[in-house]
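What follows is a short report on a single structure.
Part of the complex only, each chain left as placed.
In order of appearance the chains are A and B, and numbering begins at 1 in each one.
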Amino acid sequence: MITIATDFGSPYPAAMKGVLCQRTDARLVDVAHDFPRQDVRAAAFWLREVLPYFPPATHLVVVDPGVGTDRNAIVVRAGDHVLVGPDNGVLLPAARRLAPADDREGYVIEETRLESVEPTGTGTTPRAALGSDDDDGGRDRDRGPASNTFHGRDVFAPAAAAVHDADHETLAELSVLRPAEASVDLTLPEPTLEPADSPADADRAVGEVLVVDDFGNAITNVPGPFLADRDRIEANGEVVPVGETFAAVGVGERLATVGSHGYVELDVNQGRGDDAFGLSAGDRVVLERVDDG
Amino acid sequence: MITIATDFGSPYPAAMKGVLCQRTDARLVDVAHDFPRQDVRAAAFWLREVLPYFPPATHLVVVDPGVGTDRNAIVVRAGDHVLVGPDNGVLLPAARRLAPADDREGYVIEETRLESVEPTGTGTTPRAALGSDDDDGGRDRDRGPASNTFHGRDVFAPAAAAVHDADHETLAELSVLRPAEASVDLTLPEPTLEPADSPADADRAVGEVLVVDDFGNAITNVPGPFLADRDRIEANGEVVPVGETFAAVGVGERLATVGSHGYVELDVNQGRGDDAFGLSAGDRVVLERVDDG
């Protein structure tokens, strides 16, 4: 199985699927193609929350603001899962969630060793042009090199197909991979908890909104246990009820709850929490327990 | 085959697909993930119109404003089809369309008997928190209970996998199901026809807009035969031509036609009927025959 996650919208992912279908019989499952555009951190969050629900698979990820630069294309094995994508940190939070450090390993994709992507047709494509006389690993000069702007189709999809069809225990033997010395890291921000390190015992959490989901729920980085045994909290200075479910408050009313990923969310029952709380991804959030006495 | 229909947008459906792929080899087909948010009636309409075109399948439906409340999760068998979703009526119009009453039966999902959904990983998820010490049917305390906000992933997907892999004639034997005494009903509104009950013979129909589709077509609940043998009708007081096809009128012009589901639609050729007629879902529509003499 190959899962596919991009910020490409439509129809570019279809070209990637075409390349994958050319090269492998793997089942294809879309994760999302509408990740916030070129937002590596948001994609890293969602991948970390979603990929662990899949069976062992190859996960093809393209959120790649540096496409065409000298950033590497990489492969990360994490337990029985294999992630393929750009070396900008987007894969790492998911990889760390999927497997401990001693069961992860990283590779750089040797792009010039990938079998070149060739569309069916009669040579009428006006590709090539820029950079076409750089060293291109023996590619057909009439067709031109890999594009500089669509590595999802020309680099990552071929690499995902090659990796999928190999045994994930023997990735080191693939000629298209070499061991990675280091990868660009990305860690999602952690909140500051006071006075205790345990969220269940802390009275105050200074965190931030990691992402806003399609429902408008403002998902913070404060662990859910912060809300345990409390009926209300103060969120950025305003008291809001704590609910186990959206329906704990009336339609259109605000609440703090623990989302399906385990973090405190600031929500509105059947409405948009981001609007009601005036919050966007990246915004600071101060949560404080209030005296219920 | 398992079809999937939600109002979740993206990427939450991917977590549901991950769970399904963990538990069954069933083919997965997306129906829609952009049903109008938490609009049970609109989803019920679309499911009734779309699902009958599928071969026998398990249909997983999550439009669930009451997630986390004590509303039941249910299964409805309708002929060779099985529907899985919340007990809020969303499944019933489709079930009634798919099979007559004597070939339908309902079950309640025993949520605590479902195999718990566990993400791959090393225990770093901050789940649990609210409600974690309620009776949780022996679930692993370190992982916490099913979320209160994402039953698509934690309840309905596991139930759909279990139901799919069973014989639909022997659902009663599944330990995760018990017979339903009653379900929340939902009937889509019917128009008032005058002077006759037969739409082909009526002169006046007082109905409403059931949904507006992505093209902006305002789909009413007035049966298509109301338009038979007429060149024009009056819609909310304005005379509009009746056309068999959009192209019966000029580009940008209004018409009344019979949509692909068999109801009268108020449309614009290559434009938006909802805007041109000033109509939204739920709005009252009075259609009257005009004297063509």
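Please note the rule applied: a residue touches a chain if its C-beta (ideal position, glycine included) is under 8 Å from a C-beta of that chain, and two chains touch if they have at least 3 such contacts.
Note that this is a predicted model, so its numbers are computed, not measured.
This structure file shows 2 copies of a single chain, while the whole complex it describes contains 3 copies.
What we mean here is this: only the chains that are shown with their structure count from here on.
The distance from the centre of chain A to the centre of chain B, each centre being the mean of the chain's C-alpha atoms, comes to 30 Å. Chain B contributes residues 8-12, 14-15, 17-19, 21-22, 28, 37-38, 65-69, 117, 119-122, 124-132, 144, 147-150, 153-154 to its touches with chain A in the complex. Residues 1, 3, 5, 29-35, 46, 49-55, 57, 79-81, 96-100, 199-200, 213-215, 223-228, 242, 244-248, 257-263, 265, 270 of chain A are the ones that touch chain B when the two sit in their complex.
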